[in-house]
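One structure is given here, and the rest of the page talks about it.
With one protein chain withheld, the remaining protein chains of the complex are depicted in position.
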Amino acid sequence: MSAHSPIEYRDANAKVRAVFDDIKRTRQVEEVNNFWKYLAHDAATLQRTWESVKEVMAPGTLDARTKEMIYLAVSVTNGCAYCIASHGAAARKAGMTEEMFGELMAIVGMANETNRLANGYRVPIDDAFER
Amino acid sequence: MSAHSPIEYRDANAKVRAVFDDIKRTRQVEEVNNFWKYLAHDAATLQRTWESVKEVMAPGTLDARTKEMIYLAVSVTNGCAYCIASHGAAARKAGMTEEMFGELMAIVGMANETNRLANGYRVPIDDAFER
Amino acid sequence: MSAHSPIEYRDANAKVRAVFDDIKRTRQVEEVNNFWKYLAHDAATLQRTWESVKEVMAPGTLDARTKEMIYLAVSVTNGCAYCIASHGAAARKAGMTEEMFGELMAIVGMANETNRLANGYRVPIDDAFER
Amino acid sequence: MSAHSPIEYRDANAKVRAVFDDIKRTRQVEEVNNFWKYLAHDAATLQRTWESVKEVMAPGTLDARTKEMIYLAVSVTNGCAYCIASHGAAARKAGMTEEMFGELMAIVGMANETNRLANGYRVPIDDAFER
Amino acid sequence: MSAHSPIEYRDANAKVRAVFDDIKRTRQVEEVNNFWKYLAHDAATLQRTWESVKEVMAPGTLDARTKEMIYLAVSVTNGCAYCIASHGAAARKAGMTEEMFGELMAIVGMANETNRLANGYRVPIDDAFER
Partner (left out) sequence: MSAHSPIEYRDANAKVRAVFDDIKRTRQVEEVNNFWKYLAHDAATLQRTWESVKEVMAPGTLDARTKEMIYLAVSVTNGCAYCIASHGAAARKAGMTEEMFGELMAIVGMANETNRLANGYRVPIDDAFER
């Protein structure tokens, strides 16, 4: 089979179900997103990715909202449509207001612009940045 | 001449000097970074870029530290060595601790990974994200 | 006309038909993919691209399956939806199993993550890698 | 301090040393690469990244050489200088000959070209690729 | 609300209307594109982006057609579907023929290929390019 279809809980094996259960419990949702249902085609990658995301996105020195906004900024830069939709929703759920989204997008746009200006003008790194 | 050299204040025209003065005043620094000295080869782009960066990076709903961290996340994703150095320094100046930097990098890495997993598994956007 | 439509064999000129014929013969297919039907708007690019792909993708020291999997890894990294679909199909036709696809995707994800970790931590190249 | 320096074994804490020891044991090397010495600034990311890389790069359905070549193809596409050097070395150690490297590079170049041709001509995905 | 909808003129505030009016006047169109209707969710970004685009895309030493073709080349490289469609249309309106489009696409494809060949072979910059 060339393309994939989502693996639903009822059709999943024990290993996949255990990950789905942990996602639902951790995020307090009734259903996992398509991302996990597709990754379920490879139980090892599903489990490793979920464990990593759970560890990385848990509130730490940075709060959950800031973390989701950084995730969204990367996804917008890479042009990943699925990730923009899913992490846009997650960031809003974690408290990102429309005003914050506007500021985030302005920075992402500006950084993508000045990254290329620095490339094209071949700007050498200031000694001051190296300490 | 094929490559550029930095334009120092003493060699700059009035328009460039006015931008350099505003950068120094706004950021309370004694010297502008190489980025601006190279952009000075095109006074119109220098002025427009500085006005835009000043507007976008001023504290708003998001604080200065969060803004610099988003800028850094984009620069790391794009692999812009100059911007990683300059915005890394700026983020630290704005209060980013090493622990925050570690969390930022973990998210940037993870987002770049899952962006490709979503691409490769061709995951369709969940209806829930569209409202 | 601003956007393109596919050029079908019956509407193609002699130069385009010759390329289409060679694609069908080489790949033993009855119909060329949309990619070639769109490129047919520029016969020179169609011919050059096909000749190059034919040369590069012919089995060499690397077998056809490995070659298609490398093509797919690049396409997933770049987020090219068309290429992910077409080279995913080609890789499967050349023998890529679902287990191999899973391993491929795990590597692509991990490489995209560690590429950014190396960028962000500004890791200098080890002397050992230089000889 | 704004930029990082490598953390050597003698200066590392117990958690970092345990990871370094496992890398040396698994890869049968006497010294870990700079990548790990810089990641050591964040022991959690060091450990998680190493565990993931170890799992993903272990020989599976795909052999070690093929896996390293896929890693290299992604790194070349992203332009990560460190990763090109380190995974180029790793792929050679795993058996990639110069002839294989040449074929790999030809595919990476071609894929990056045709990815953009597909983008620019806005080629719709063939029904045949969808099943 | 998580996803956006376009803001139409009748629903826009005074600041947004002023930008829409200026776009219509400058471009002599009766309706602004979706891009501007979505940016209108953030009036500051809408205004700044429009002022910048207007300044940058005004005929200068380079004519309007060349400028739009450069914009299109970047958009194709980044794989931005919206921008490929909108700047493809704008370039054609500014005089880009199908033959020119074909030549543009051939260059964009070739540049994306050789950029990776230069990366992968780790080619050092010739002294001659540094003057």
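A few notes on this one:
In order of appearance the chains are A, B, C, D and E, and numbering begins at 1 in each one.
Assume a residue touches a chain if its C-beta (ideal position, glycine included) is under 8 Å from a C-beta of that chain, and two chains touch if they have at least 3 such contacts.
Remember, it's a predicted structure, so these values are computed and weren't measured experimentally.
Interchain touches from the omitted chain, evaluated on the whole complex, reach A, B, C, D, E. Touch with the chain that is not drawn comes from one residue among A:15, A:54 or A:122, which is A:122.
The omitted chain makes contact with just one of the residues A:19, A:32 or A:81: A:81. Across the entire complex, the residue among A:49, A:66, A:86 or A:114 in touch with the chain not shown is A:114. Mapped onto chain B, contacts with the missing chain fall at residues 2-3, 41-42, 44-45, 48-49, 78-80.
On the side of chain A, touch with the chain left out of the figure occurs at residues 72, 76-77, 79, 81, 84-85, 104-105, 108-110, 112-117, 119-122. If you put the missing chain back, the residues of chain D touching it would be 79, 85, 88-89, 92, 98, 102, 105-106, 109.
In the analysis below, only the chains that are shown with their structure count from here on.
Separation of chain C from chain D in touch steps, taking the shortest path, is 1.
In this assembly, the C-alpha centroid of chain B lies 21 Å from the C-alpha centroid of chain E. With touch defined as above, residues shared between interfaces to two or more other chains in chain B number as follows: 3, 52, 56, 77, 79, 81, 85, 88-89, 104-106, 108-110, 112-115, 117, 119, 121-122, 129-130.
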